[in-house]
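All protein chains but one are shown in place.
Order as written gives the chain letters A, B and C; numbering starts at 1 within each chain.
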Amino acid sequence: MTLIQDAPQAARPAVETLTMAGAINRALADAMEADDTVVVFGEDVGALGGVFRVTDGLRARFGESRCYDTPLAESGIVGTAVGMAMNGMHPVVEMQFDAFAYPAFEQVVSHVAKMGNRTRGALRVPLVIRIPYGGGIGGVEHHCDSSEAYYAHTPGLTVVSPSTPQDAYSLLRAAIRSEDPVVFLEPKKLYWSKGEVDTSVTATIGTASVVRPGTDVTLIAYGTSVPTAIAAAEAAATEGRSVQVVDVRTLAPFDDATVTAAVNATGRAVVIAEAPGYASVASEIAARVAERSFSYLEAPVRRVTGFDVPYAPPKLEHFYLPDVDRILDAIDTLYPDGE
Amino acid sequence: MTLIQDAPQAARPAVETLTMAGAINRALADAMEADDTVVVFGEDVGALGGVFRVTDGLRARFGESRCYDTPLAESGIVGTAVGMAMNGMHPVVEMQFDAFAYPAFEQVVSHVAKMGNRTRGALRVPLVIRIPYGGGIGGVEHHCDSSEAYYAHTPGLTVVSPSTPQDAYSLLRAAIRSEDPVVFLEPKKLYWSKGEVDTSVTATIGTASVVRPGTDVTLIAYGTSVPTAIAAAEAAATEGRSVQVVDVRTLAPFDDATVTAAVNATGRAVVIAEAPGYASVASEIAARVAERSFSYLEAPVRRVTGFDVPYAPPKLEHFYLPDVDRILDAIDTLYPDGE
Amino acid sequence: MTDASEDQLPREHPVQLLDAAGTPVADTGYRLPVKDRLLAGYRALVIGRRINDQSNALVRQGRLAVYPSSHGQEACQVAAVMTLAQQDWLFPTYRDSVAVISRGVPPGEAMVLLRGDWHSGYDPKRYRVATQATPLATQLLHAVGFAHAAKLRGEDMVVVALCGDGATSEGDFHEAMNFAAVFQVPVVFFVQNNEFAISVPLSRQTAAASLAHKAIGYGMPGERVDGNDLPALLAVLDAAVARARAGGGPSLVEAHTYRMQAHTNADDDTRYREQADVQAWIDRDPLARMRAFLTAKKWLTAALESEIAAEAEAVATELRDVMNAEAEVDPEDLFRHVYAQRTPQLDEQWEALRDELERTEGGHR
Partner (left out) sequence: MTDASEDQLPREHPVQLLDAAGTPVADTGYRLPVKDRLLAGYRALVIGRRINDQSNALVRQGRLAVYPSSHGQEACQVAAVMTLAQQDWLFPTYRDSVAVISRGVPPGEAMVLLRGDWHSGYDPKRYRVATQATPLATQLLHAVGFAHAAKLRGEDMVVVALCGDGATSEGDFHEAMNFAAVFQVPVVFFVQNNEFAISVPLSRQTAAASLAHKAIGYGMPGERVDGNDLPALLAVLDAAVARARAGGGPSLVEAHTYRMQAHTNADDDTRYREQADVQAWIDRDPLARMRAFLTAKKWLTAALESEIAAEAEAVATELRDVMNAEAEVDPEDLFRHVYAQRTPQLDEQWEALRDELERTEGGHR
């Protein structure tokens, strides 16, 4: 973990309304501006600017040697990024979609996550692997996996997922500054969501945040599930329940302090995530909360997650995805005898 | 899931004392004898009989076309196994060690797990991926990973891990008979453990078993952790505690019926597994138990797992591995005010 | 230097039997296919082109989620299918819908993936066509294993596995080529080199003289062919398939063609290529070339031309009609096929969803 230093003062106005994709693009540009060891590469990140346009303009602005397309091979992208990081660069690589990061899995698990530990810190590999992940965009098979559990379970990786443009900007800047490798998971569905971004705001990896106050129930979510959780909290308010929402933000390592305090205050918790629930990050959060807040819990910790099935085809994804109703139903089960 | 049919009567005596490696070898031989679509391939499985000798004698007995070495490429091994299974064969492939299965991850997650669902069952891929896993054998880096969470989290996979020679035999026969792909995790540390094997005994994938009765506490474990849990239960008995042990056996899909009933009966549970605990199978079990047995629990569900660090080097692994003392300590925490 | 295996290197120039104008080119090694085959091929080309046009239209009308067009690559699509015997198998990619339909898969079943009601819409065994693969190069390994199984059983079966130029950079391409050569399985690797992997040009995929130069590194022959020249494609693929069928092992065929349209409707190719480059390839259109040749030969009469046009129209109409019919989706399908027998875990989850749907029936709470 690294505590982030102050962000350099940008020439442009510090505060702007940006989409999450725009905020990430801005973070990449500002990081490349601030540190010329930062290089961006992957598939279609150059002239095209990425299939989601997240790297738009970087090649034009920083040149071919700072932002370039590679041969079409994910293990090659991550493996060469490891070598570059070993040799003083700070690579930020893009995996085009969640499921297309799987060919790089050996490099991620056996080297990205372990090189620093293997060498007793003599050779750390500061690099960022950006992965657009999750569904809700009507994508066909292999374009909508929520693959965070594979990374969060792997010791040595830092796994981050923002839910707002501001966090996307600040957390990516922090990730690029980190001495440790970071898997930066970008919720595709939120790429076009807008928000104010103050580029002078810094974020600390490893910290969750309470994004909505509440006294009756705590909803714990990350990525795409955060706006859904907030919407559910608002709906619950109309039913007279005060629901708190925690955005985990860093999936690994976990911020127990914030989450445990939040749950202890309400005594009721629902964990929300889009990934299949079995042996997932949601399982971990539920298990931790159930153990650490045991004596505070009025009801079992509920999980609202994806089903344990392959991600749904476009026409069925609305049945698969956690939504407000499903969260409200889960909240109801926390009050077996009504309120 | 497939309920297994009766095993064909073997010519040899039905009951024998075998090591787990021997039992797996016997299961492979009996399956190849019973069904000539069963083929075994991988690295060094032919003339050498596998680095753990698990495929010893198969090539000599069934010939080069039934048991053969491949080029050194795990994605190739699993990917061609998928193709073979699509075309009427029942491949049983060996990954030489846990960490060396990672290059095959994309094939496992995107095809092995999904082909049947993708084709609405028109094209199932019945194959078994055998993976020697876990530590406790003084192996160097990459030879001792407990990688079960990666597979158990992936919908469409059946994940099995035996803890006795009998289960190793019966579950592997069931896995090979399954219409679904099975990841068969073999606890390396138990390869040389001996036990009686009755080849006429069948097992059902998807069922846990209570391997030791007890009324005070339930220990939930699988693979290498089962003998450790039993030893801890025996030690606890000398301290006057009656400790029950459940062997999960099938890590996915999970047998809630058996586990929930067991925990409801004792009201106290400890989940034991060697893998790093974060977002793991142990997390899932703890979360399920905490939710499903909520009103029965006298104390929080404890987890005794590996630390969230890369697997330890040989000289440090005894600090890393869950052992009897660590389990007994966890049991003590279930009695905050002593008994 | 010279080497025994040197004949595994491709020719310096792609095999061509018809030049861009449709004029026959003499070739030492390959002969022009017979009249009927060429007419059948032309027919398939016209239908293929029509399928591409219709599919693009369906995307615009929102009936298809996405469509990776093979406009300009129809000769490759058609040849890959025409070279197969009935018992042979095709392993296509997302780009190969025209090949899939040419092989006999009903358009309505072929388009299920791109319409989004399921991941694949046809029974591979019925048409001997594997599912259209999205993860690049992964299907090549399936093709090799599939052919290996046939070889182990001594069956007469050849597998043609398709991939693009970009896919050759993936590790799975390497492993598939190598397994195929080591086990001498009856597979023909047919690479449609259309110069682009989305926005990335061929020069970023390889520094080799050609992709076919990779074959010798596996100990199999590599050949290059003009990918917009149907007769040449048929001649080269027929030879490769015959070789595989005769037990001669795998080979690699690289077709030089061009992706005349954007990667998919979602792509904007003006960001990464000059339209002049595209124009240069439009002048080498595979259809125009065949039409010119067949007309000069007087094999293609006005009557036949309009007969084929009518047939193409019929296929397009069928495609439009099935796509315009609303697909019925059943949420329980999410749980039905994950395992051969649904697990208790999935029973429980389906029941939860079913209850939820019943509760929220008639709108949300």
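By our rule, a contact is a pair of C-beta atoms (placed from the backbone, for glycine too) under 8 Å apart; a residue touches a chain by one contact, two chains touch by 3 or more.
Since this is a predicted model, take the numbers as computed values, not measurements.
K.L.:
Which listed residue (B:70, B:119, B:244 or B:283) would be found touching the missing chain in the intact complex?
P.N.:
Hidden-chain contact among the options goes to B:70.
K.L.:
Sort through A:121, A:213 or A:336 and give me the one touching the missing partner chain.
P.N.:
Answer from the full complex: A:121 touches the omitted chain.
K.L.:
For the full complex, which residue in C:50, C:214 or C:284 touches the chain that was left out?
P.N.:
C:214
K.L.:
Which residue among A:43, A:94, A:148 or A:180 touches the omitted chain?
P.N.:
Spelled out, the listed residue whose C-beta touches the missing chain is A:180.
K.L.:
Tell me which stretches of chain B touch the chain missing from the display.
P.N.:
Interface residues of chain B facing the absent chain: 43-44, 46-49, 51, 69-73, 75-76, 99-100, 102-103, 138, 140-143, 278, 307-310, 312-316, 319-320, 324-326, 328-329.
K.L.:
Please output the residues of chain A touching the missing chain, sorted low to high.
P.N.:
Within chain A, the residues touching the omitted chain are 1-3, 39, 65, 70-71, 73, 75-76, 78-89, 91, 103, 106-107, 110-111, 114-124, 155-156, 158, 178-180, 206, 253-257.
K.L.:
If you put the missing chain back, which residues of chain C would it touch?
P.N.:
1-7, 9-12, 169-175, 178, 181-182, 184, 203-209, 213-220, 249
As a working rule, only the chains that are shown with their structure count from here on.
K.L.:
What's the chain with its C-alpha centre farthest out from chain B?
P.N.:
Measuring from the centre of chain B, the most distant chain centre belongs to C.
K.L.:
With centres defined as the mean C-alpha position, give me the chain A-chain B separation in Å.
P.N.:
31
K.L.:
What is the distance, in whole Å, between the centres of chain B and chain C, each centre taken as the mean of its C-alpha atoms?
P.N.:
Whole-Å distance between the two chain centres: 40.
K.L.:
Which whole number of Å gives the spacing of the CA centres of chain A and chain C?
P.N.:
36
K.L.:
At which residue positions does chain B touch at least two other chains?
P.N.:
Within chain B, the residues that touch at least two other chains are 75, 103, 106, 110, 114, 117-118, 155-156, 253-254.
K.L.:
Please set out, as single numbers or ranges, the residues of chain C touching at least two other chains.
P.N.:
In chain C, 118-119, 135, 171-172, 333, 338, 345-346 touch at least two other chains.
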